[in-house]
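See below for the structure under consideration.
As you look at this complex, bear in mind that one protein chain is not there, while each of the others sits in place.
The chains carry the letters A and B, assigned in the order they are written, with residues numbered from 1 in each.
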Amino acid sequence: MILQIALLAGLVIFSALAVLARDLLKAAISLAVASLLLGILFFIMNAPYVGAFEISVVAGLITVLFMTTIALTKTEGNVRESKAARVAFPLFFIVFLIIDILVMKGLVGKIPAAASTPDQGTFGEALWKMRTFDLVGQIAVIFAGVFAVLALFRKRSKDE
Amino acid sequence: MSNTWLLYMFFAAALLFIGIYCLLVMRNLIKLFIGIEVISKAVSLALIGTGFAKKNILIAQALTVTFIVVEVSMVATALALIINVFRHTKSLDVRKLAKLKG
Partner (left out) sequence: MIFLFIALPLIVAGILPLVGKISKRFLPDLLANGVFAVLLACAVFALRPMIGNGPVVQQLSWLGESVNIRLVLDGFSLLMLFVVSLVSLAAGLFSIDYMEHYGGKANYYSLFLIMVAGMNGLVLTTDLFNIYLFLEVAAVASYALVAFGLEHDELEASFKYLMLSAVASGFILLSIAVIFGLTGGLSFEAVSSGLAGLDVKYPLAVCTAFFILGFGLKAALVPFHAWLPDAHPSAPAPISAMLSGLLIKVSGIYAMTRVFLSVFGLSPALSTVLMYLGVISMVVAAFLALGQKDIKRMLAYSSISQVGYIVLGIGLGTPLGILGGLFHLFNHALAKSLLFLNSGSIQQSTGTRNLDEMGGLAKRMPFTAATTLVGSLSIAGVPPLNGFWSKLIIIVALVQAKHWTFAVIAILTSVLTLWYYLLIQRKAFFGKLNERWKEVREAPFWMTAATLALALLCIVTGVLFALMVKDWIQPAADVLANGVQTTFSLLGF
């Protein structure tokens, strides 16, 4: 339990760092570390498949994409973020956390939930047999992403 | 619903707040997109947390894996857009993208 709360806290802290960091590279790395912590948390929560997926895809592939973009968009000066917002963040965050804790404490024991049928089979069966239509959707969204990138990077010929 | 579910929802809400704060306040295009990434983490955490609390972790994993695939597609498209915007305006400042008035 302590480990889970520590991982969750780490996740939140590194995400906040990713948002507040001045240097884009540091922000991307913070985000990668946050994804790593989330992946480890998933392992502990008995969700090894999504943990592995999270680490390899979000902490790996997406970070690489971010690094590529940062490298391709290097400018002379950085975009100046507003200082006030960065300084005001901890204040707003603490206020939000207090509201959050109060709401959650208020909801303890008040949320009814239908007892669910326990899991049967393996993850493979859950994905391939029970959520088969999702796979069609995954194929479609991968197509969409690939064609989108192809369309956005296509060569414009001289007469266009 | 058990208290563990509320614990995970608490942290998911905190991440959601961080993500939305980033979108409201930041000016760099890539930073704005990091905000969206943080919101995605909040959603993954909410999904797996819910599955964990309901002992339905396998279905939750299937949903989250699909969601991560969608997220990758979206990230690829968004970063392609950002690179194109950079080629046009030579800057990553979202204030340069204020030509259209919404």
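As a working rule, contacts are C-beta pairs under 8 Å (C-beta built on N, C-alpha and C of every residue); 3 or more make two chains touch, one makes a residue touch a chain.
Quantities reported herein were computed from a predicted structural model and do not represent experimental measurements.
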item	value
Residues belonging to subunit A that touch the chain removed from view	107, 110-117, 129-134, 136-141, 143-145, 147-152, 154, 156-157, 160
Interface with the unshown chain - residue positions in subunit B	1, 5, 12, 16, 19-20, 23, 29, 32, 36, 39-40, 42-43, 46-47, 50-51, 53-54, 56, 59-60, 63, 66-67, 70, 73-74, 77-78, 81-82, 84-85, 88-89, 97, 99-102
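Keep in mind that, in the parts below, only the chains that are shown with their structure count from here on.
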item	value
Rounded Å distance, subunit A centre to subunit B centre (Cα mean)	6
Touching residues on subunit A, where the partner in the complex is subunit B	5, 8, 11-12, 15-16, 18-19, 24, 27-28, 31, 34-35, 38, 41-42, 45-47, 49-50, 53-54, 57-58, 61-62, 65-66, 68-70, 72-73, 75, 78-82, 85, 89, 92-93, 96-97, 100-101, 104, 107-108, 111-113, 116, 118-119, 121-123, 125-127, 130-131, 134, 137-138, 141-142, 144-145, 148-149, 152-153
Subunit B residues within the subunit A interface of the complex	1, 3, 5-11, 13-15, 17-19, 21-22, 25-28, 30-31, 34-35, 37-38, 40-41, 44-45, 48-49, 51-52, 54-66, 68-77, 79-84, 86, 90-93
